[in-house]
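One chain of protein is taken out of this complex; the other chains stay put.
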Amino acid sequence: MKTEDILEKFKKDEISKEEALRFFARQPFDDLGFAKTDTHRETRQGAYEVVFCQGKEDDFLVKIYQRLLEENGEVFGTRASTHQYELVKKYIPEITYDSVSRILKYEKEGKERIGNVAVVTAGTADIAVAEEAAQTAEHFGCNVKRIYDVGVSGIHRLLAHVDEINEANCVIAIAGMEGALASVVAGLVKNPVIAVPTSVGYGASFEGLSALLTMINSCANGITVVNIDNGYGAAYSAAQINRLAEKK
Amino acid sequence: MKTEDILEKFKKDEISKEEALRFFARQPFDDLGFAKTDTHRETRQGAYEVVFCQGKEDDFLVKIYQRLLEENGEVFGTRASTHQYELVKKYIPEITYDSVSRILKYEKEGKERIGNVAVVTAGTADIAVAEEAAQTAEHFGCNVKRIYDVGVSGIHRLLAHVDEINEANCVIAIAGMEGALASVVAGLVKNPVIAVPTSVGYGASFEGLSALLTMINSCANGITVVNIDNGYGAAYSAAQINRLAEKK
Amino acid sequence: MKTEDILEKFKKDEISKEEALRFFARQPFDDLGFAKTDTHRETRQGAYEVVFCQGKEDDFLVKIYQRLLEENGEVFGTRASTHQYELVKKYIPEITYDSVSRILKYEKEGKERIGNVAVVTAGTADIAVAEEAAQTAEHFGCNVKRIYDVGVSGIHRLLAHVDEINEANCVIAIAGMEGALASVVAGLVKNPVIAVPTSVGYGASFEGLSALLTMINSCANGITVVNIDNGYGAAYSAAQINRLAEKK
Amino acid sequence: MKTEDILEKFKKDEISKEEALRFFARQPFDDLGFAKTDTHRETRQGAYEVVFCQGKEDDFLVKIYQRLLEENGEVFGTRASTHQYELVKKYIPEITYDSVSRILKYEKEGKERIGNVAVVTAGTADIAVAEEAAQTAEHFGCNVKRIYDVGVSGIHRLLAHVDEINEANCVIAIAGMEGALASVVAGLVKNPVIAVPTSVGYGASFEGLSALLTMINSCANGITVVNIDNGYGAAYSAAQINRLAEKK
Amino acid sequence: MKTEDILEKFKKDEISKEEALRFFARQPFDDLGFAKTDTHRETRQGAYEVVFCQGKEDDFLVKIYQRLLEENGEVFGTRASTHQYELVKKYIPEITYDSVSRILKYEKEGKERIGNVAVVTAGTADIAVAEEAAQTAEHFGCNVKRIYDVGVSGIHRLLAHVDEINEANCVIAIAGMEGALASVVAGLVKNPVIAVPTSVGYGASFEGLSALLTMINSCANGITVVNIDNGYGAAYSAAQINRLAEKK
Amino acid sequence: MKTEDILEKFKKDEISKEEALRFFARQPFDDLGFAKTDTHRETRQGAYEVVFCQGKEDDFLVKIYQRLLEENGEVFGTRASTHQYELVKKYIPEITYDSVSRILKYEKEGKERIGNVAVVTAGTADIAVAEEAAQTAEHFGCNVKRIYDVGVSGIHRLLAHVDEINEANCVIAIAGMEGALASVVAGLVKNPVIAVPTSVGYGASFEGLSALLTMINSCANGITVVNIDNGYGAAYSAAQINRLAEKK
Amino acid sequence: MKTEDILEKFKKDEISKEEALRFFARQPFDDLGFAKTDTHRETRQGAYEVVFCQGKEDDFLVKIYQRLLEENGEVFGTRASTHQYELVKKYIPEITYDSVSRILKYEKEGKERIGNVAVVTAGTADIAVAEEAAQTAEHFGCNVKRIYDVGVSGIHRLLAHVDEINEANCVIAIAGMEGALASVVAGLVKNPVIAVPTSVGYGASFEGLSALLTMINSCANGITVVNIDNGYGAAYSAAQINRLAEKK
Partner (left out) sequence: MKTEDILEKFKKDEISKEEALRFFARQPFDDLGFAKTDTHRETRQGAYEVVFCQGKEDDFLVKIYQRLLEENGEVFGTRASTHQYELVKKYIPEITYDSVSRILKYEKEGKERIGNVAVVTAGTADIAVAEEAAQTAEHFGCNVKRIYDVGVSGIHRLLAHVDEINEANCVIAIAGMEGALASVVAGLVKNPVIAVPTSVGYGASFEGLSALLTMINSCANGITVVNIDNGYGAAYSAAQINRLAEKK
């Protein structure tokens, strides 16, 4: 046990009092002044920090990207704008950007992928969120199966893919408007379903609130829900589940 | 044309000026003081007035039931309590009450029923609303097919009844919680679907608001929606559609 | 019965095992990768797929328009922008666009229209939604009667058109602000009324929520409701009713 | 002008300095410890204080009733329960209670009434609120015309009373559910309409919120709105208007 | 009585049957196709139709302005944009526009003003709404007293104007943010207060909802409320009250 | 492949046409009339049907319990009342009831439990929901670690249990009021966290809405959310994850 | 510094390794199994733990009261019912209960009070919340001045107490309905105002939401807000401020 080691070493004068005190005081993060990048996160949680680009000031964003790349040899950010891509590219020329998913990243080559996460959408308008989810899951080491535009108004399109969906360790079900897809999917599969409401819709969809309520109130078993349009969050949890299922 | 007739008759002194004036002034309702029963409704809308019993004071309720029975030879009320049943029974012994649907009525015998209305529910807890709908539709002259507990979390239960549902001129789809049933049904049939959200649920179902939003935002074609728990309203509209489909 | 036929034919070797298996496996939709156009919808529901243009990416939109036109000889989309019109026009020169209704379509000539659907609005600001409804109903084969700007603040304007409205198999009542029009109309006619709340208004109209609540809570019989500004949805249901009323 | 008088009197030694100081310091209310009854209100606003009984503790209520009766020779309270009636009766035997309006009062005999306020309701279930309004208006010296159960689902019932309603200096329009009555009434009359939403309804009426939004968003001119079920508040304002119209 | 006159004239052959029938059938509005201008409103309500410019299409707006000017010799519209001013000016050069109140109008010269309406605001940001109210009240023949920036956070500013405010027949109290002004004003005056919540604020003011709720729930007597930012509506009602108070 | 087998057997006359047809037509549920118990669920989803007791009519409840016990040798229901316990006990004497979790069940003895699910609560008032979760997880074969009353207002209580919580395959974090617990927990562990908002709180907690929004908007990675008070749903998903983590 | 002391003592063998380890591991709370009473709170925050009685199970409540009394020689709980009073009294006979504030406590005699906190209410119905605040502030060592029933509808009642209110280090302003009191008070005083919205009101007060929004949106400086009816929370913060103001 670490605390014990420090105590023993201090007693044996292998470390000074200052070193011992520093141990108890040290901070497992990197203080940039305006930000404290969580360099300890990989140890603690198994995944290093991801950047939520939206709303970050230019100056801050560049420094955070540089710092994380330096620390981890990779950097991954979501909800980046074209402007932010062009900005970061000046400092990190190897950065890449996908305008559908809005992911701005530099990944090591040849990363291994394991298991199976299915990403299912109700409509084509949900694809932006779906790609954020799919590419995040891939970044965190999952094989991903994409099944798009299988909403419940033509249930046969979904039924045609049931076996495929059932092979996944975790299913990410993405839908806007009334969001009924998640309930139907969860009734058909045996592994966990993570539902992502999207802001696709109009009128009383209230920017995704309707789909969120639908999914939270689902009568089906095995559904949990993330925030509206939060493809990233669903993929992070799905990757945790996929890793648990595939370990050893 | 009636106005013309009155004018002519008045000119020919077949009616007095007072009679003519009364024609233009007369009110096609019956003024009970506290209520104005709409005795003109059957002529105007093809169905006489139905009583919404909930919240009516005892004294008023009895007088309205008596007046409508006298006028139409029938009387039909929704959302009646056991107390109201016992009260009205003292004055109208032939009245009948169904504690599931909470309908309090006296109907003529041997009423003809035409066409086909399907009443479909997601769960067993939706049956009270479903029976209000089914019995109202029967009262307004529809044959009714009941298909209960076919919610989307076990989609095969619904799929087993698709042909049967498709035979109806109009489908009433009733669901609480996330209310996804209506979208799936509407994607499978070709006639109009009237969706009834119910207050069945808990937590973020907000007494039926979640199901209402789901149904209003449905991505399927051919859905229209009524108020939460409003089985009566759905059945009234379904009966209009059924009558249009079956006329001649 | 079809399954029986397949079984018999297979037994008699009129079809191979592969053909029989394909029957049970085949998917009644056309997979474009990003979208699965529902080519089976006309058989199933009596109307082929309509495109909701808003938010569709350029590339996807063009391919969907091309595919549906090819399949059906017609294509019909709602909520199209001027940009989308110009885009699709490059690939389908015969496409037409109406900037009030925002409908982007190519229709066969000489389509038959039957029956009678009335489209009624409270104000002139509701006309965009009304035209989406009216032109959709016409597309699905209805004769349409337009009666605009008859809101309840000058009830005589509505009363002057009661007979005309009463001739329709179905009435679409469109109103923003407080949305009271639908209740008054439903109290005057005997056929179904489909109410469309619009986002016309300001302040506590909350982008149409006020009108939606008004219509959902209507004290009149025979009203069902669709989403805010959903002229298309109201017309689809109205066309179903009109078809039922006119068949044979 | 009063301040001037005090100054002059003080200078002429007609009043002492203590009396002058007291003038500037005195508090125009009566401090009961737990309550400060506003004995100055009649001077300031033309009507003495009315008691909102609901939620008042027994002990406080009795003392407030006694104090106001002593001060004004009358006392008037709204939203009183039967229990509160029985309680106050022990101390003020001449008190009277009306179980429909829930008004608990003692009024001087032979009070004069002027002008004309019309109280109009959509349904019979709105009568409790209507009677609170009507009896409050009468208490504040108005002649009141009651016109009940003339909701918009049978518009002819309302049209039959237009002339009568138009004679009022102010119209109080009371409705629950979708609350459309106020808009129609305001479009027909030329004097101010005060709209009172009621909590009558179910489902998405949200305890009167729907009717409140309807009335606040009315497209008609000449409507102002008070709180849900606030018959008292509507009547207070109506009495102010009636008094202005009838003065001299 | 008019109906009687028609009957008598018809009997005496002073008018033909066609003329008599036309009387009962005629529509007291002017049908422009897209709009039905309410030419009967002045007779019915004592004020001709005012145009709500916002959202009106260019073509429609011009025609409505022309038609109303022709009919009444005046025309008055609210919520007009600079664009709309320039547009209408081409057809009606004498039109005037005030960019603060956003009122676009042509008024007859030398119109008489009577009585006294006070327009009171909490802050300077409420002035746009206040000017819409003040100029509307002036258009409808009221003398108007403007008292701006007397919000409750510095109550002495309001108290300094109490006597002035108390002289008005009707007070329009305008406030955003928490909207407390109306309650304080109503506690100080004896004539009706019409409260206008404004969308001024941020965060949890929810575009005026907070101020609306404050005003609707006011504990003071004599307050009624109109929609958020609805200066016009408040002024219309205030003008009705002012006219009643000043008549004869 | 099954369909193939049936086809082959039919061709070889090993089964009759009737038997083949029945295969394609059979319904994998048991129709009780008022309910269709999903007897196919264990095959499809790995867990048989659980009863949501709340709101079920007595008669229906007994029949469903009997049917499921007969089918599975076990029966498990949530949200049961004491009344329902006493009712079911008459028919199934071996049934047991826990008044804290409100679970009504009969379980086989000696069921194996695997893995590790942690159930963590913010306060003692969340224990009812926590026990529903814990006992459900145990029913579905999980070892469960309970850690109660470690809310964030005394963060040291939570920090003292971090290692213990980190051993779980899945953490269920349960909190009412502001629901901040889930974010802090998710920031400390590496496996999935399922957050359960509870209705514990008062005032602006709006029966759990506040906690739900907190959890849905969490800035931490690895959180997914279920409905307010839905301990059962969280446990079902946690059991799926635990099973995936422990399989083989 | 403490960590340093432990290190030194350990090196000098004044404490054993076990004692040193225990220092770093010890948990500053008392684990009752179902609850972890925060015995460390007084050291950390300057006030020991207070019990929120509402919703606590009988058994848990008694044990928590006993444990805290034992630890601190005092115990203080809010929102206790009469039933809970009678229950706790059996085990702690010296406990006292105030049915207005619903506080259940045992306090040491002769506690010192310093400074000055003013508790101001709009109406008599706010007194229950006010007493919870006043008695809590007294429990935490403040002198308290109570000024009740000075709502803004009679502003002179408030103005008569301005000097008195201004003497307080902190003012707690309590109001339901429209909650305008806090803004007016904050505009008149120079020390911090803590606003407490109450659930007093009806209709669109939505159980205190209206007053909460009013207070959060206040245009006055120096207001902060606590939860609806949270007299305790306001008093806790006020006591912190009072202590800061009076220290030394």
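A, B, C, D, E, F and G label the chains in the order they appear, each numbered from 1.
Going forward, a residue touches a chain if its C-beta (ideal position, glycine included) is under 8 Å from a C-beta of that chain, and two chains touch if they have at least 3 such contacts.
Computed from a predicted model, the values in this text were never measured in an experiment.
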Review point. Of the chains that are displayed, which are in contact with the missing one across the whole complex?
Key: A, D, E, F, G
Exercise for review: Sort through A:Lys17, A:Lys36 or A:Lys247 and give me the one touching the missing partner chain.
Suggested key: A:Lys36
**Study point:** Which residue of A:Ser101, A:Ser199, A:Ser218 or A:Gln240 touches the chain not shown here
**Key:** A:Ser199
Exercise for review: Over the whole complex, note the residues of chain F touching the chain we left out.
Suggested key: 122-123, 151-155, 159, 177-180, 183-184, 186-188, 201, 203-206, 209-211, 213-221
Point to revise | chain G residues that touch the omitted chain in the full complex | key: 44-47, 50, 169, 187-192, 194, 212, 216-217, 221-227, 233-234, 236-237, 240-241, 244-245, 247-248
Exercise for review: Extract the touching residues of chain D with respect to the undisplayed chain.
Suggested key: 3-4, 7-8, 10-11, 17, 20-21, 24-25
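Everything that follows uses one rule, which is that only the chains that are shown with their structure count from here on.
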Study note, to complete from the structure: Residue numbers at the chain F-chain G contact, same meaning over half shared and different meaning under half, come out as different
Exercise for review: Measure off the straight-line distance from the CA centroid of chain C to the CA centroid of chain G, and report it in whole Å.
Suggested key: 59
Point to revise | Distance between chain centroids, defined by C-alpha means - chain B, chain E (Å) | key: 41
Practice item. Hunt down the residues of chain B that sit against at least two other chains at once, touch-wise. Key: 153-154, 187-188, 203-205, 209, 212, 216-217, 221, 227
Point to revise | Each pair of chains that touches, named by its two labels | key: A-B, A-C, A-F, A-G, B-C, B-D, B-E, B-F, C-D, C-E, C-F, D-E, D-G, E-G, F-G
